[in-house]
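Okay, structure first, notes after.
Removed from the display is one protein chain of the complex; every other protein chain stays in position.
The chains carry the letters A and B, assigned in the order they are written, with residues numbered from 1 in each.
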Amino acid sequence: MAKGGLDAQARQGYALIAPPFLYAALVLAAPLLTILAYSFLTDGYLEVVREFTWANYVQVWTDPIVRTVMLRSLMVSALVTLVTVALAFPVAYYVSFLVRPQKKATWLFLITIPFWTSYLIRVFLWKVILGYNGVVNSSLTGLGIIDEPLTFILYNVNSIVITLAHAYAPFAILPIFVALEKIDRSLLEAGRDLGESRAMTFWRVTLPLAMPGVLAAVLIVFIPTIGDYVTPELIGGGKIPMIANLIQVQMLALDNRPLGSALAVTTMAIVAVVSIVFLLINRRFLKVRS
Amino acid sequence: MTDDRKPMIECRGVHKHYGDYHALRGIDLTIRAGEFFSLLGPSGCGKTTLLRTIAGFEDISEGAILIDEKRMDEVPANKRPTNMVFQSYAIFPHLTVAQNVAFGLRRDPRGKAEKSALVDETLALVGLRGFGNRAAHALSGGQRQRVALARALILKPKVLLLDEPLSALDRKMREQMQVELIKLQRQVGITFVLVTHDQEEALVMSDRIAVMFEGEIAQLDGPEALYARPANRRVADFIGVMNFLPARIVAEQGGGATVEVPGLGMVDLPARQISRANPDDGGPTIGFRPETMTLLGAGATHSQPRETNATIDEVVYYGDMTYYDLRLDGAAAMDGKARPVRISMRNVFGRDVQEVGTRTRLAWSPGSLVLFR
Partner (left out) sequence: MKGQGRGLQAYALLYLLFLYAPIILLPLFAFNSGTIIAFPLQGFTTDWFSQMWANATLRTALANSLLIAVSAAVLATCLGIFAARASTRFEFPGKGGMMGFILLPMVLPEIIVAMSLLVVLLGAGVQLSILTVILGHVLICMPYAIAILSTAFSSLDKSLEEAAYDLGETRWSAFRLVTLPLVMPGIISSLLISFTISLDEFIIAFFLAGNQPTLPTYIFSQLRFPKQIPMIMALGTVLVALSIVLLALGEYFRRRGNARMGGNPTRGFL
């Protein structure tokens, strides 16, 4: 009866997971490995020369334009993440702690709806809202609050941050909400019972317990924003490119695939490093708890 | 008493490995036709695994399982003459009660009317007459239990397997269902194999019980033998409450022995009161149940042959019963350790509950002692 190697369970599991896994291997892993390979090859005119080189990476790390764009992308992503998570936390807290249980699903539904509506049109509308003659400026001048249109929200990093904070809102709220929901309410009562003030209970009990959710939110917002292509293109008017735009330009417009690949690989590496750092922090939090 | 009945389930040297984990370690077991058999043990002892190998949900790594004298090696669960009542009942939530009960009849060639009559009959058997059109997800725990029984019994299996069927019910409901299950089993005459961790449930319901620890059967006996003469300390401890006192063997003759027990004195024990299947428990030990000794009020008389003086350390009142923790005079003589002994007394009319600190007398009989060695 003993079946060599794998038991029946494992074999069925592999048989089931094979189709989606092979699909992902073919459509995701193979391309990613290809650009990894490309990033070490030499660029010829309109073709890729099969010669190993570090030159692409040297260029990525030394070129001032690349460095500016890379740093800008990181800064914008970090800023977006900070703003998004900071704005989202009180909402998640409100829904988890103050909304009646029957209404929670409705609140979550309301929060997720805008996320599913056309991304392009949403981004464009922020341009309309924040623009020189946009909703904010025309309303404020119309009401006589300001004389000149505000320019700090115009076609710059700030407008990109606002737009992205809007786009990734549900990504930030949901993980924090989940973490808050898991907190045993009697712990908070215990905190109060042991003589802590409401604020101290929040600081010493709620926040540490919500931390894994906050870190998950940070990751989940940070990763896609660093690769965002549309927002800089539309809102920034193409004048403040981010890393995604640079990759696209190298890959297609300039047809320098090795350099484009090296950029993409470097971006992934940075994302991976940031993710690992956050996962390690998260593990520390989980360890303290258990 | 049941040995003349033919064997229904035979396990021969059954082993089950999950990777490095050895879940069943050589199970040899014969369950006879029409028996109400229980597999009893703490969680993780392998009792559910054994049940699932009999049902065919798990392959066995070694050995053989026979049902009705046929080897089941290559027979999958859906072709075995067994049906199962699951711990969660596994009532199909998208079907009505009648559709649930009729589920296994889908491949049955009988006509619709005949099947429907059979469903009604089976529902009546489990006390759910007229429930056929109810939605399954709207039933109470006890009702789900009955639907699960009906759904399994309608196929007239040779063996009904019950995996902790009463554990999700509250105490009253559980006691009621215990009695109903016994009656039902007698009525249909099918072999029942029950898995439970509740020793009381096993004692109440079973003809025979296999007590399992760590993938092995520690003892297989009828309820009375299991309770009165447990094979080792572990079984004794798992089933009911047992007091243990260290003993010194003074002499052995035939199968019997004379032992000295601190606090109880010298006792002669015949062979049937001695359990030898106890190699690793460290030294000979005397065990006795709390209810086998009698606490005597001042001046009371009794029919037990031996008497010992003791002091009451603790009194725990349970309404119908009172538990006393006693310190026997001379109990610490052997190694200086005081070993409290627990005695239970039924609170019958006219017997007062005694107080902590009282000096008292304890009456007992050597016939209620078991020696583990």
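Quick note on the criterion: a residue touches a chain if its C-beta (ideal position, glycine included) is under 8 Å from a C-beta of that chain, and two chains touch if they have at least 3 such contacts.
Worth saying up front: this structure is predicted, and the values here are computed from it rather than measured.
Q: May I ask which residue of A:Met75, A:Ala105, A:Met200 or A:Leu254 touches the chain that does not appear here?
A: The one listed residue touching the chain not shown is A:Ala105.
Q: Which candidate, A:Gly191, A:Pro212 or A:Gly260, sits in contact with the chain we can't see?
A: Residue touching the absent chain, from the options given: A:Gly260.
Q: Which residue numbers on subunit A touch the omitted chain?
A: 6, 9-14, 16-21, 23-25, 27-32, 34-35, 38, 87, 90-91, 93-95, 98, 101-102, 104-105, 108-114, 116-122, 124-126, 128-129, 131, 133-135, 138-139, 142, 166, 169, 174, 177-178, 181, 198, 219-220, 223-224, 226-230, 234, 244, 247-248, 251-252, 257, 260-261, 264, 267-268, 271, 275
Q: In the complete complex, the non-displayed chain touches which residues of subunit B?
A: Interface residues of subunit B facing the absent chain: 55, 57, 77-79, 82-84, 86-90, 92-94, 103-104, 106-107, 137, 151-152, 155.
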